[in-house]
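As you look at this complex, bear in mind that one protein chain is not there, while each of the others sits in place.
Order of writing sets the chain letters: A and B. Residues in each chain are counted from 1.
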Amino acid sequence: MKLAIQTKDFSFTYPKTKEATLKGINIPIYANKVTALIGPSGCGKSTLLRSCNRIHDVYPGNSYDGEILLYDNNGEKAENILQYKKENDLINLRQRIGMIFQKPTPFPMSIKDNITYGLKLSGIKNKTELLDRTEIALKGAALWEEVKDRLNNSAMGLSGGQQQRLCIARAVALKPQVLLFDEPTSALDPISTASIEELISELKNELTVLIVTHNMQQASRISDYTGFMYLGDLVEYNVTETIFLNPKEKKTEDYITGRFG
Amino acid sequence: MNRLLLNKIVITLSTLAALMGISFLLWILVTLSIRGYHSIDWHIFTTDLVNNGLRNVIIGQFILAGIATVIGVPVGMMAGIYLREYGINSKFAMIVRNLSDVMMSAPSIVIGIFVYGIFVVPFGGFNGWAGVIALAILMIPIVVSTTDSMLSLVPQELREAGIALGASKAQVIYKIVLSAAKIGLITGVLLAFARVIGETAPLLFTSANNNFFSFGLSNQYPSLTVSIYHLALFPSQTSQNLAWAGSAILTLLVLFINLITRFIFKPRKQK
Partner (left out) sequence: MLFNRFFRGLSHTSAWLVLTILFAIIIVLFHYSKSAIGDFGFFHFITNSKWIVGNDGNGGNFGGLIPILGTFLSSLIAMVFAIPIAMGIAIFLTEIAPEFLKAPVGIAVELLAAIPSIIYGMWGLFYFGPLLQSWFGGQSNSLLTAGVVLGIMVIPFMAALSRDAMNTTPSVLVESAYSMGATRYEVIKDIVFPFAKKGIIGSVILSLGRALGETMAVAFLIGGVFRFPDSLTSATISIPVLIANNFGEAGNLQLSAMFYMALILFIISFFTITIAKFYFLRKTD
């Protein structure tokens, strides 16, 4: 099976903190699959997710240990993304690995400009191409039908669920290899949540998904693989079905059955 | 003393205080309206100070304040951007922020004679540029402070979303953060402009005044505020009426800008 990302003994410490938040994580993220990270608050799942696109680097002073390997589209050659130092490398990384946040973050621009923002950053200037890719991206996020006649309206006028789908379209427009989702539906109503879950299941045909969620039912619904984390350790990782129906570790079982967290 | 009675006394006193504040405002506005009404006519706007009109000084005040804005706003805004976007954890930023705040409340006449020392003495006389610089120095700390606050209202996730798409820090600030804070930033600029257009002390010994219409900033330059000062103290009815006319016009202008920022440019609270 093709790998998209593989971490090797990856540890992470926040600035001015003595104890590491992530301790020697080894986790495979398989290509064209949805991998979910679950666990109680503070277990480090978001920290792990955010390490994959090096967004921690916006806040200087972190220390990394170990490796995070990003494979190419064939699943063969890999690079340790923790080694990237130059801003150019980080920018390229983020165009390969996109991120969707917990709160929808539409830019204060029109719907169209939101999508073309990332495209223009990657150097695309041709107006036709921009429009085409905008349409493809919005269709890919199941938003096209709803906004096609108001592309020039402000994105701030969309509903929460639509805004989140816009953010997904925005990320998808760049044709990334991996998409990171940080609790993408926790701020949304059940109907929007359902439509985004459906979207994620479709997206995995085109790319790889790593999703952090505190909603276990969501993880069991949409993910192929699940990792359970606790206090900075990856306690158990397996095919989703096994984690939920037949967990090997006691802690996992306790969490799944609601004894804590 | 009876609790309820004490309470009633305090409530009454506070309400009286509020009434007093409002009545001072009304008194001043009414005075300005009456004296202004009697002194303002078309003549004021079409002739210059030399002929007992205010045309040149009104335009002059706008020009001085306008150029000061063109200089002061970019500097202030860029400094404010540094404080909020680049210097979040730096001691330097903290020092600049605090010293800038201190400068905001510093005596404006001191700024005036500082500029006298560097822009009037070496250049051989009062000149408009010195006035512009003095006003710009007054403006900068205000713009720094409002930029800093307005940018702090932009949610951090918006910045992260830009970075996550592969934008560089400058691109995120320029295209996303500044857009998001746009309304608040414009409000800050307008308020700084309104403050600066009413200043007298910094102009007294920099651009001084000029009875004639002029675009030449290398000489003494006409300003409304300095004119009001000299006219009011001159013992003639004509001058004093003119001073009232100028006062009414100035106040109208300043209050107008303040009200615009309140009603049209209401800074939206970021969710």
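Observations on the structure shown:
As a working rule, contacts are C-beta pairs under 8 Å (C-beta built on N, C-alpha and C of every residue); 3 or more make two chains touch, one makes a residue touch a chain.
Given the structure is predicted, the values throughout are model-derived calculations rather than measurements.
Checked against the hidden chain, the listed residues A:72, A:87, A:129 or A:189 yield one contact partner: A:87.
On the side of chain B, touch with the chain left out of the figure occurs at residues 3-4, 6-7, 9-11, 13-18, 20-22, 24-25, 27-28, 31-32, 74-79, 81-83, 85-88, 92-103, 105-111, 113-114, 116-118, 137, 140-141, 144, 152, 168-171, 173-174, 194-195, 198-201, 204-205, 225, 228-229, 232-233, 240, 243-244, 247, 250-251, 254-255, 258-259, 262.
The criterion applied here is as follows: only the chains that are shown with their structure count from here on.
Here chain B touches chain A in the complex through residues 89, 155, 157-169, 171, 175-176, 179-180, 182, going by the rule given at the top. The part of chain A that touches chain B in the complex is made up of residues 53, 55, 58, 60, 87, 91-95, 98-99, 101-103, 105, 107-109, 117-118, 121-122, 167, 170-171, 174.
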